[in-house]
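The complex is shown incomplete by one protein chain, all other protein chains being positioned as in the whole.
Then we have subunit A:
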Amino acid sequence: MAGLLLQIVQGLSLGAVYAGLALALVLVHRFNGIVNFAQGELAMLSAYVAWQLLDAGLPFWAALPITLAVSVVGGMLVERSIIRRVEGDRELAPVAVTVGLMVFVNAAAGLVWSFAVRSFPNPFPAALSFGSAQSGFSALGVLGVVAVMMLLLHVFFRHTGAGLLMRAVAADPVAARLSGVRVGRVLGLGWGMASAVGAIAGILVAPLLFLEPNMMGGVLVYAFAAAVVGGFRDPVAAVVAGLGLGVAETLAGTYVAFVGADLKVIVPLLVIVVVLMLRRGPAGTAGQR
């Protein structure tokens, strides 16, 4: 029973990472109307920035805010310099651009940091370990950080003037311009925030998966599945789906004999296929909201 509980906590913490990256995907899609295939690689890049800072001797909780700031600025620069050119293009251009960005960032990271696997320090104290309870504690830490991040996002969007203007742009960019909102800045800020949210996912998952340029590839598949459940629009649905996927993956890998560690990735792919089959029309155009 304790084993099952630990599995669930473990699954939730993994799910929190998926939820974080899914939230980043939803953010970008709501503001720019673009599915950002490079979201995972940008998160990986942020994890490397954090690693570099830690390597230079900074404590984790100092490196984290610096990494987030770098991610916000970096995301805004990417949006302004590359994405802005294909924004509003309904066809394949945005997909091609973000896929290209994904491949480019991956290769560039390999060039700079090599494809060698590095260990990434776990920010949560391991000293409190009682055998297996240690991983439970660290899992709760991951869950806590993602929860705080979501709370901050909620407060920002619901209770600040800037958040209101960003929601206005997400609802109707033309009407927002007619109300005097500088939409270009909001789109940039949306990318920047998504990059920071993704960065948190990357930094939290790095100690578990070890740091390497391909680290986020698998995570992105789960995040996609979670975002699809929310139609790439609904942040709450994406987060809940991300958590659920984490638990389902962990439990399936442990308790369903033939799934095991290798077939776990079937779980998110199944979710994508089933959700798309149940919804009429492609993801995002399906009815609500």
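Keep in mind that, in the parts below, contacts are C-beta pairs under 8 Å (C-beta built on N, C-alpha and C of every residue); 3 or more make two chains touch, one makes a residue touch a chain; residues count from 1.
Here, contacts and distances are computed from a predicted model.
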"Phosphoribosylformylglycinamidine synthase subunit PurQ", "Cytochrome oxidase maturation protein, cbb3-type", "ABC transporter ATP-binding protein" or "NifU family protein" - which is the UniProt name of the missing chain: "ABC transporter ATP-binding protein"
Option from A:L140, A:L153, A:V181 or A:V240 whose C-beta touches the chain left out: A:V181
Selected residue (touches chain absent from view) among A:V146, A:L165 or A:V267: A:L165
In subunit A, positions touching the absent partner: 161, 164-165, 167-168, 171-172, 174-183, 289
